[in-house]
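Notes follow the structure.
All protein chains but one are shown in place.
Entry: subunit A
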Amino acid sequence: AEGSGAMGGSASLIPQDLLGEYQELTFLSKQEILLAYKRFSELLPKEERENACAARVPKSQILTLPELRANPFQHRICHVFSTSETGDDSMSFEDFLDMLSVFSDSATTDIKSHYAFRIFDFDNDGILDRRDLEKLVNCLTGQGEESRLSSAEMEQLIQNILEESDIDKDGTINLSEFQHVVSRSPDFARCGGLQR
């Protein structure tokens, strides 16, 4: 929502060679990286802004970004992209860039589906089983009581999904089955893109 696009100031804060490397390693353009840097440093308290490249932003701050604020998967996204050793889901600037790169328009469906799988995998066990799917549906239908599905509907829905996507019929969806389903969807490629 800020979108002022002023990159002049922040350009001096990322060293040029690092900028070039980030361009190589992500799907973002130079302007996008600089804008991301600006947004990221705004999340930090004033005294840490000089050294934004090395700082970590706590999860609560990240969730104030408008793109994540309204997103039902906000916690999972923070968790998946965070490299924090303490498990508090804080994000460094490089994690932030990773996240933006995956959600950008030019990212391939391969990498998007890989990360989508990890986001949807609520219990981090590498497969999507019934409980993951239930939690997923509940996230999608919102918080209100009247918008949630009844347990019969939920059962039916999950049954249908497993019928469609579970190729080896083991009752769970693994990464390759997920990628197989999702790569055929015409809508998937349009997931995401941080607002400038």
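Keep this in mind: a residue touches a chain if its C-beta (ideal position, glycine included) is under 8 Å from a C-beta of that chain, and two chains touch if they have at least 3 such contacts; residues count from 1.
We take it that contacts and distances are computed from a predicted model.
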Chain not displayed: protein name in its UniProt record ("Transmembrane channel-like protein", "Mitochondrial import inner membrane translocase subunit TIM22-4", "BRCA1-associated ATM activator 1" or "ATP synthase subunit b"): "Transmembrane channel-like protein"
Touch criterion as defined above, residue of A:E50, A:D125, A:E153 or A:D170 at the omitted chain: A:E153
Residue ranges of subunit A at the interface with the undisplayed chain: 1, 3, 5, 21, 23-27, 29-32, 66-67, 69-73, 83, 94-95, 97-98, 101, 103, 108, 110-111, 114-116, 120, 133, 136-137, 140-144, 147-149, 153, 156-157, 160-161, 164-165, 167, 178, 180-182, 184-193, 195-196
